[in-house]
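Excluded from the complex is one protein chain; the other protein chains are retained at their positions.
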Amino acid sequence: MVRDLDHALKHVSLRAPAPQFERSRPPKGVFTSQQGFMRALGLLAVVLVAVLPFMDASRYTMSIATSALIYVMLCMGLNVVVGYAGLLDLGYIAFFAVGAYISGIFTTVLGWPMWAALIATIVACITAGIIIGAPTLRLRSDYLAIVTLGFGEIIRITANNLKITGGPSGIHGIPTWSFGPWSFDDGFNLLGIDFPERVVFYYFVAAVVIVVGVIGAGRLAKGRLGRAWKAVRDDEDAAEAMGINTYIAKISAYIIGAVWAGMAGQLMATHLSAISPNSFQFLYSALILMAVVLGGMGSTPGVIIGALFVSLAPELLRDFAEWRYLIFGVLLVVVMLFRPSGLWPATAVLPWLRRTRPTPPAFTEATAVPASVMESVDGTPTTDAHEGDRA
Amino acid sequence: GGGSEAAADGPIKIGMLAPFSGSESAFGEYMQNGAQLAVNEINADGGVLGRDLELLVEDDACDATTAVSGANKLVTDGIVASVGGYCSGATLPTLPIFDEAGIPMVIPAANSNELVDQGLPGVFLINGTGDQQAEAAVTYAKQIGATNVAVVDDATSYSADLAGAFTEQATAAGLDVVVSETITPGENDYSAVATTLAAEKPALVYWTGYYQEGGLIARQSQDAGFDGVFLVADGSVDAKFAEIAGEGYTENVVGTFTQTPDMIDGADQWIADYEELAGDPPGPYSTQAYDAVRVMAQAIEDAGDTEFDNVVAGLEGLKDFDTFAGPLTFTDTHTLSGGGFVIVAIDPATGAFVLEDDLQG
Amino acid sequence: MSALLEVSDLRLQFGGVTAVDGLSFEVREGEILAVIGPNGAGKTSAFNCISGFYLPTAGSVVFDGKAIVRSVPAIWRRLGLVNLLQSFGFYRVLPSRVTKWGMARTFQNLRLFRELSVLENVTTAMHANLREGFWATLLHTPGYRRAEAACVREARGWLDFVGFEDDEQLYVTQLPYGEQRRVEIARALATSPKLLLLDEPAAGLNFNEKLTLMRLIRKIRGLGVAVVLIEHDMGLVMELAERIVVLNYGKEIADGAPEAVKRNPAVIEAYLGVDESEDA
Amino acid sequence: MMQLIWNGLIVGSFYALVALGYSMVYGIIKLLNFAHGDIYMLGAFVGFFTLSAFGISNETSIPLLLVVLLLSMVTTGLIGVGIERIAYRPLRRSPRLAVLITAIGVSFTLEYGVRQIFGPNPEAFPIRLESSGFDVLGMRVTASQIVLVVIAAVLMLVLAHIVERTRQGRAMRAIALDPTGAQLMGVNVDRVIAMVFFIGSALAGAAGVMAGAYYGSIDFLMGFIIGLKAFTAAVIGGIGNLYGAMLGGVLLGMLESFGSAWFGGEWRDVFAFGFLILFLTLKPTGLLGARVVERM
Partner (left out) sequence: MATTLEVRDADVVYGRVHALRELSFTVGDGEIVCLLGNNGAGKSTTMNMLSGLVRPRSGSVTWQGMDLTTAKPWDIVAAGLIHVPEGRRIFSTMTVHENLLLGGYTVRDQKAIASRLDEVYAMMPRLAERRAQQGGTLSGGEQQMVAIGRALIGGPKLLLLDEPSMGLAPLVVKQVMEIIAAVNAAGTTVLLVEQNARAALKIAHRAYVVETGSATLEGPAAELAKDPRVIDAYLGG
């Protein structure tokens, strides 16, 4: 299925002359290159995630950590849709709901084993992605936003009204994963530490899925498809002119996001063992989007940080009781004011590498708020976001 | 048993999940204060098993995910019993968590039948179930001679559940359910349902949601020309109902409810104590939360320790324990033997619900 | 030489405005054709029809034996559903398809990908020619790695070809205008075109840069690529073009060799003015 | 049937009033102002606070309502300007979604701020419009409904006139299209944007007071759903187009009214959103939104 470019280009008469001069290669190494540093950081994160249960395997820690990981999953999926392909999706939670409900219904009502339900989930999410994406992805951003929002509400309300979805109280008693006689409910003992609860398993499962997802998303983003997404996000017409079928590019991002969210939904359904329509309100779509933007659109580390922030901040603020959402709101505003492109923007450059790397671009019209004159504090001029406008 | 080994001599920790944020957040405080009052009283009397009680409260936001992490937090914090649970939808996913951790639950407010349908050993409801409340509503409907009735719910689990039970029992009792409507909570305009009620003219409509929308619907339906009886369920029994509906719109409003202190002689002192603690008068489910703590404390006392099996046995063994809702004995299914539901009506002077009919006759 | 592109009787209307009015011309393989005409004559509009961005009201465009403009059954026209159908992709050839067939274009106002680096701008253009499976990308198979390396090599080749010598990792917005133009041409070439449409490539360039551009266009023709260019700079047009098509009010008013066109009184009247020699 | 239309019109006028501000703000700085619904809520609470402070309750006077209306409009207008100044203006050159996040943050802050001050319980609004009705053309109409629709219509038409026909309106549209270009025309961008926030917030505040007086109850989350609905209405109408926002509001009101009559209340929103999705796929620019032909 995969063929070499040279092979693929055989029928094309036109070939570029071989490069005339070697361009400088990006350096390698942990502290001398962005990529090396990111890899090291990723490894560190994986280690931290892996040792957390050995330090504190209490139910509470494990359960919020697992919820946080599920958030991370959702945000990564939305990042493909919004961050890479530039499709403003305000109903992303709908696919999460589809995943959760399909696995819930198939395992409780139909009594399927979990792995079969997973396949059903994936099929359902692809179908849902096509049904909703196919007619609407022609729309430009804001109309797409409202259509996806509407779709999210439709899914939630439908789940709330149908018998098979358990109506407003939802589905409970969703079984956990089991492999032959052994299931997640059975505990085990590792290195003298007791892991009696299935909570810990979901934590590990989520962690592994996310690691795979991070690597996969990174690879996709760098390849042909990822370039097509970013091109579409930047300038749809120009992307068409480059031979990219923008519609297919958009729908592929949409479906990948959908499947990913569906898998997260399945994970959450089995982790909580009960789901109800309340967990799929618009607010959660907004929160996920918020996590993505807060972290930095299109940036994997950013999105992970954003997801952790949005899911853990209310938990950590629990002690402030009724004040916590007030504090959360103020915190959001403050963070955004200080880091307008997110906590870790896609274009971020490690401070000590800044000299040798390009600075981030001015924002395009599609993603930028209209510019106006701002007095900058240090007297340096602000860049002009509208240079070379479309006429 | 999870937390019971934790601290054998420190205070006995009991946990409560209730909504403190989101649209139901008003109820969290009522419940917390009611429970705290009970804890204070018990501690003043020397505590349980010679140890003090300590109440730990977590927000469930009436949302499954938040509730689960809250429940896990309570378990981790070492509670030995749970006296929380307001929204059925948020309480349901916490059942297996408390069950696995060996923590018995006395649920003060949430009352969906699903809670006990799972047959978990440690789950007890002290609010009447939907079935029981529906029964009271149907009894009342027949008592006033209604033949055609209507039911309106707000699509939340408790409300839909109750509406379903009401429809079923009303039909079985030979009543004609002519309108069965669902509204979206959190809005202001319910003219659609008001118009339908005015057009169909049922003799009685049963509203199974909360007081906020209830007040609006009561008013809007009368404006539209509905003149039957407006029966509301316990979620709507609150003095705010009259305020929202407005003067002149409450004459035909009655509710199904369990008894409250102001209906009971000698409860003035309780109300005064509550006000002293909370700074505000008690609200819906203050009493149930108060009772839940007392029920749980009694069971632990009877059990002699905080082991799950013993406490459950203690709860099952309670006989005619005195609560606001009357003497309490749990059935096999861990619900109240009688719902204890009465009919209340709005006192035009104060706007508060007062006893109208104890349905005994 | 056979015709690579055949435009016949092309018509494009916007409400009351007829932007292109019965235009016919052809482009032969490997030639440089200039399209000139007063502002608003319909040059860009014609380009947009040819490359699939606009749907002409009538007429046909055939490129390399393939029809770019498809005819719509009369029934849809009568039902007024043409636009709807076309917006869903029926009865039209998408620009991406046209590009795959071998036609590339640049835009009158630069349309580079502003959030991509120079190199990525060019590699993105190799989309259609690149075979990289989804799973291969995920698994980083050797085939994928080879294809990706070849793609980067080829992109660098094009950057060199157009004479771009700056840092390929820069974002395009960091480049001066002239360099951006160059990158846009490299990007168009990376789609492996047989025909390249350039819309006012010399606008905003100074004298020296125009000379460089001229050399570049000749080099492109040297690869066997036909070039059609819209330009207002007569010095450049006269120097480069083998044939010139002149439009006015959407109609063709002249078509021929540069010298002939230059002396055509209709062209002088509509476009050049009496003394054009000063616009070098 | 007539009754359904009338009901739809009433809800629709609320949607329209809020949608108008939504659409204006969106139109000018491309911000989905999630806090806009909360301004509506603030309007109601400002009215509530002032009236309670004067010990007024259970009033029915329309002149008093107008006074409170004006007061709330000015207050929410100023709050809107303040929010723009603090939370949105510093981000004008940032990615557009960044402002969306501060808007959500502001929304949380307003909601839970009000909750801290007034408590989580719904409050009864101190002014109540008399709601005895009479029957015309087979629909039951009350005097207060007529007052409501008239106030809403007047506010909206005045506004639409300003934006579509005057020099300031032209400046607003110019900023929407190209703020730098607008500056080069001599438009004081900061001031015009502040003005837009003032007008939009004042309208939302007005809607809040009117909702309080008409429906009688207010609470700290009352802005959430109507914010969503207003956004939807603004989009149906063709976002950025003011007449579109009004039309969209009314249309959404009708859709809901008919949706619940035909399919039952529980399916109402499914019907409304389903219709919306279908409509937008067929007419991707909304009711009145103009198709922008992009030049290549």
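Chains: A, B, C and D, in written order; residue numbering restarts at 1 for each.
Note that in this section contacts are C-beta pairs under 8 Å (C-beta built on N, C-alpha and C of every residue); 3 or more make two chains touch, one makes a residue touch a chain.
Just so it is clear, the model here is predicted, and its values are computed rather than measured.
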> Given the contact definition stated above, which residue among D:52, D:116 or D:180 touches the chain not shown here?
Replying inline: D:180
> What residues on chain D make contact with the chain left out of this view?
Replying inline: 167, 170-171, 173-174, 177-178, 180-189, 290, 292-295
> Where does chain C touch the missing chain, residue by residue?
Replying inline: 14, 17, 37-41, 44-45, 108-109, 174, 176-179, 200, 203-209, 211, 232, 234-235, 271-273, 276, 278-280
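Simple rule for what comes next: only the chains that are shown with their structure count from here on.
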>> From the centre of chain D, which other chain's Cα mean sits the farthest off?
In response: C
> In terms of CA centres, which chain lies closest to the overall middle?
Replying inline: A
> How many angstrom lie between the CA centroids of chain B and chain C, rounded to a whole number?
Replying inline: 72
> What is the distance, in whole Å, between the centres of chain C and chain D, each centre taken as the mean of its C-alpha atoms?
Replying inline: 46
>> By the touch rule stated above, which residues of chain C touch at least two different other chains?
In response: 53, 87, 107-109, 111
> For chain A, which residues are shared contacts with two or more other chains?
Replying inline: 138, 160-161, 237, 322, 325, 363, 389-391
> Across the complex, what residues on chain D touch chain A?
Replying inline: 26, 29-32, 34, 86-87, 90-102, 104-113, 115-116, 120, 175-176, 178-181, 183, 189-190, 193, 228, 231-232, 235, 239, 266-267, 269-270, 273-274, 276-277, 280-281, 284-286, 294-296
>> Help me check something: in the complex, which residues belonging to chain B touch chain A?
In response: 20-21, 25, 58-59, 62-66, 68-70, 72-77, 88-90, 92-93, 95-97, 100-101, 112, 114, 118, 155-157, 159-161, 182
> Considering the complex alone, what residue numbers of chain A touch chain B?
Replying inline: 58-64, 67, 160-161, 167-170, 172-173, 197, 199, 268, 272-279, 314-315, 318, 321-322, 324-325
